[in-house]
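All protein chains of the complex are present and in place, except for one that has been dropped.
And now, chain A:
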Amino acid sequence: MIQHTSEQRPLVQMRQVQKFFGDFQALKDIDLDIQAGEVVVVIGPSGSGKSTLCRTINRLETIDSGEILIDGEKLPEEGARLAKLRSDVGMVFQSFNLFAHKTILENVTLGPMKVRRLPAAKAKEEAMALLERVGVAHQAQKYPAQLSGGQQQRVAIARALAMKPKVMLFDEPTSALDPEMINEVLDVMVTLAKEGMTMVVVTHEMGFARKAANRVVFMADGQIVEVAEPEEFFTNPQSARAKDFLSKILTH
């Protein structure tokens, strides 16, 4: 299931990435390698740069120095090559961001038809299979606003998967959801992880991290402070920042 390239190079490589918003440094000296099939959970206090890190990987956010490689290829600056690379990197947002004027089915078929040039019938067939997989196939003809948050987020996952991405980025995919809908989305993500999808997941859901993650990356003030296996990180954090952070989220 996991496709190993012959030389086993990481699927995502971040080298000395620096990112500024004006004078404010949002990412400092980020070095991170993500192997094919690996699931990395990114955790950290608000404003620590988790979203920014996620968004630099498909260049929704540009970086000021350093480099990012996807499957060995440096992220292009702009234009058609960047679009091509982005199509290989799926992204799921906190606020779903489904296309409001398109049906659920059209949301999922748009990318394959317009970017991959798939014929409509083929795109529809694949989209329906994906919608079936995330459990919203019977809603295919509805519009996003007619679905619950949990359903919308599952559609957003299907939309990203329709591009057959090499890696999937999730930026707090369950933070905007009512509690009773969180698990339906996490279940889809756990299944995806089990099937060998390479994933970067910004989340505070420790259950997910324990169940599905290979590594937890803890960030604070734009830096990666600690990297550990989930169980190790949650039970025995090394840095003072991580201890402090965990004590705060665990008391809730």
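Some observations on this one:
Methods note: a residue touches a chain if its C-beta (ideal position, glycine included) is under 8 Å from a C-beta of that chain, and two chains touch if they have at least 3 such contacts; residues count from 1.
Please note the rule applied: contacts and distances are computed from a predicted model.
Candidate names were "Cytochrome b N-terminal domain-containing protein", "ATP-binding cassette domain-containing protein", "Putative glutamate ABC transporter, permease" or "ParA family protein", and the UniProt protein name of the unshown chain is "Putative glutamate ABC transporter, permease".
Screening A:Leu60, A:Ala137 or A:Leu246 for touch with the missing chain picks out A:Leu60.
The chain not shown here is touched by just one of A:Gln16, A:Ser65, A:Ser95 or A:Thr191, and that residue is A:Ser95.
Within chain A, the residues in touch with the undisplayed chain are 58, 60, 78-80, 83-84, 86-91, 93, 95-101, 110-111, 114-115, 143-146, 156, 159-160, 162-163.
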